[in-house]
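Quick one: the structure is below, questions incoming.
Only a single protein chain was left out; the remaining protein chains are all shown in position.
Order of writing sets the chain letters: A and B. Residues in each chain are counted from 1.
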Amino acid sequence: MEGETPESLQSLFWYATAVFVVIGTTLLVSYLVGERHESPATSDPYESGIVPTGSNRFRVPVQFYLVAMLFVIFDLEAVYVFAWALVVREAGWPAFWEMTIFIGVLLIALIYVWRVGALDWRKNAP
Amino acid sequence: MMHDLPILDELRLRFGKDSAQIEETRDDIPTISTNKASVLPLLRFLKEDTDQPYRMLFDMTAIDERNRTTRPMDASNEFTAVYTLFSFDRNQDLRVKVPLASDDLLLPSITSIWPSANWYEREIWDMFGIRFNGHPYLRRLLMPKSWEGHPLRKDHPARATEMTPYELEEEDEQTEQDLLKFSPEEWGMQRTHDQVEYMFLNLGPAHTGTHGILRLVVQLAGEQIVDIVPDIGFHHRAAEKMGERQTWHTYIPYTDRIDYLGGVMNELPYLLAVERLAGIRVPARAQVIRVMLAELFRIASHLVWYGTFAQDVGQLSPVFYMFTDRERVFHIIEAITGGRMHPGWFRIGGVAHDLPQGWEHLVREFLEYLPPRLNEYDDLVLGNRIFQARTKGVGRYTTQEAMDWGVTGPGLRATGFSWDFRKTQPYSGYEQFDFEVPTATNGDCYDRGLVRVEEMRQSLRIIEQCLNQMPEGPTKADHALTTPPDKARTLHDIETLIQHFLAVSWGPRIPAGEVMAKVEATKGCNAYYLISDGAPWPYRVRIRTPSFPHIQMVPSISKGHLLSDLLAILGSVDFVLADVDR
Partner (left out) sequence: MHRDRVSPNNQESAETHQADENTDRNRLRLLEADGYQEAVRRVIVLARLQDLLAWGRKNSLWPFNFGLSCCYIEMATSLTSRYDIARFGSEVVRGSPRQADVIVIAGTVFRKMAPIIKRLYEQMMEPRWVISMGSCANSGGMYDVYSVVQGVDKFLPVDVYVPGCPPAPHTLMEGLLLLQEAVGSERRPLSWVLGPEHIKRPILPARRDLARESRQQARTFPGMDTVAWYSSKDQGPR
């Protein structure tokens, strides 16, 4: 155990170093190479050629977060499904039924959020 | 004949003889002159209280009369405001004029009667400096905020080369860009409401979805549209001012570039108006050639619309098919006229040249080619479920709303109201053609599309009739004012040679008078209101374009929709920026 851990850590260390070197070189080279120009609007955001109104950091309506969070929640469940799928034969039928119940619960949750209108993008349709 | 129209008697009875004086014009449009005090009640009466009301504010403009030679002038009529109303029940226009003194350029706003008056009044303020009392936000519409002067006044320079050469220093650029920056407070809009922070997004001028340099400032709550402030004038090419300095003949190419997808279709209303002033009767062959080319351009324009509309709602491939078909149209156009988009091929009194040998073959080939393609596109685009989901029920309006906003063309017919100026006020021999006016029922994006697709088929029918029944005969009127004059009339003696030289270099002098002619163009009703002083050039050219009111309507039909629906709405409205800003 003791001999094993540093070795795997070592490989992890080299891996991380390689990642940093590659990223660092890419960033550095792309920073150095090429031409630059600086004029008044160069670093302004592009918005159809017009100076934008207001800041881009403002409170966006809650629906955006709601949809994002629901996506993350339902998406994360896929991790368990994948893990189960790898050992589906070994785990056998009990696991299958457990997974069915699990997906069933998710389905009910999905129907629930749908019914309460959490997936409606706009408030009052015209 | 015009004087005994019942509406004129009714007006004189109700508003007194002085407030409704009848004026002479060269077209059949009854014209009354009224005064400032009675214009608002008079217009309200015409829209709301009379039988068979004048429901549509067809056009609204002004005239700077100060240089006019053929009109009694005094200080009280240096400017004239002109309202053109249209009654669908009567199938008749009515022109109401209000003289104004240059020291008192103020009129009551009629935005309370017609919502569409909003932009027309702003345009008049921008171009002539006439103010409107009670207008919600009277400010420049076409010219930049920093502009000084009112361009359509006679004392404003016309040419860029008469003005200080244009320069764009860094500070100018900064000031102009700051002036373009949208300020919600200026438009009475809130930045936050009920804990929702609104986002103000500039859609355009450099945006693909706006089909040109149109700017829409969209107020968004999340992705839902709260309000839209359109900003136009980026494409203002001063076509009306141009008309005052080009000769009658050399103005023709400029008309092509108004609705730049419509090509020769634009020349038609201008020439109809000029020929009416000059009293020219166009020979039958020239008329049929004009109709055929105009209908070919209707197809070309609708094909561009079809492809780009499909692209706007996410279909990437149809546009390639439609543009290829459009090249087939241009194949014919190029063979006949030598040009592609702007042939400038109609002339005062006819067309530039007779059809080339072999034209029938090209046209027949196209008539065989397009119908199966259109059927295929029905499946590809209109039948597509996603396309339907994106367009059905989006951007709806009723016939009544359409009339209030001045909507004509396919946009009006999609609401179920069958109105086509080719049928109701036939011009250029359209009464001889057998075709139908397609309509739809819901007035949404999908229906506007449906109407246009069917219109292409009807245009093909018209072209087929042109092909089969092309009359023989001359392609230019035998009239002294036909331009360029017939070569056979020249080279007899020095007198005919001089006449020919003058007619070619200066062009004809068109008799004094005023006239309006309208056609059912590709986007809706396009009309030219011309005033002649008897000079070799017009005194005033007013171009009533369909896209202008259509774009003005977009905010009212987009509210509550999502941002992505706005692009479907813009695509379905089918406008051309040169047609909006002129």
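As a working rule, a residue touches a chain if its C-beta (ideal position, glycine included) is under 8 Å from a C-beta of that chain, and two chains touch if they have at least 3 such contacts.
The model shown is predicted, which means the values in this text are computed figures rather than measured ones.
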Worksheet item: Who touches the missing chain here, B:101, B:341, B:437 or B:502?
Response: B:341
Item to complete: Consider the whole complex, including the chain that is not shown, and state which of B:122, B:236 or B:347 touches that chain.
Response: B:236
Discussion item. For the chain left out of this view, which of B:91, B:112, B:190 or B:208 touches it?
Written reply: B:208
Item to complete: Decide which residue listed in B:99, B:184, B:253 or B:393 touches the omitted chain of the complex.
Response: B:253
Discussion item. Using the document's contact rule, name the residues of subunit B that touch the chain not shown here.
Written reply: 142-144, 151, 156-161, 163, 165-168, 172-173, 176-177, 180, 205-206, 208, 212-213, 233-238, 241-242, 253-254, 257, 260-261, 304, 319-320, 323-324, 326-327, 331, 335, 338, 340-342, 353, 356-359, 361-362, 365, 577-578
Response to the item:
Across the whole complex, the chain not displayed is touched by subunit A residues 32-37, 39-42, 44, 46, 49-50
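Quick note on the criterion: only the chains that are shown with their structure count from here on.
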Discussion item. Please tell me the distance, in whole Å, between the geometric centres of subunit A and subunit B computed from their C-alpha atoms.
Written reply: 50
Fill in: Interface residues, subunit A side, partner subunit B - complex
40-41, 47-54, 58-61, 63-64, 121-126
Worksheet item: Which positions of subunit B touch subunit A when the two form their complex?
Response: 170, 173-174, 177-178, 180-184, 191, 195-197, 199-207, 215, 217, 221-224, 559-562
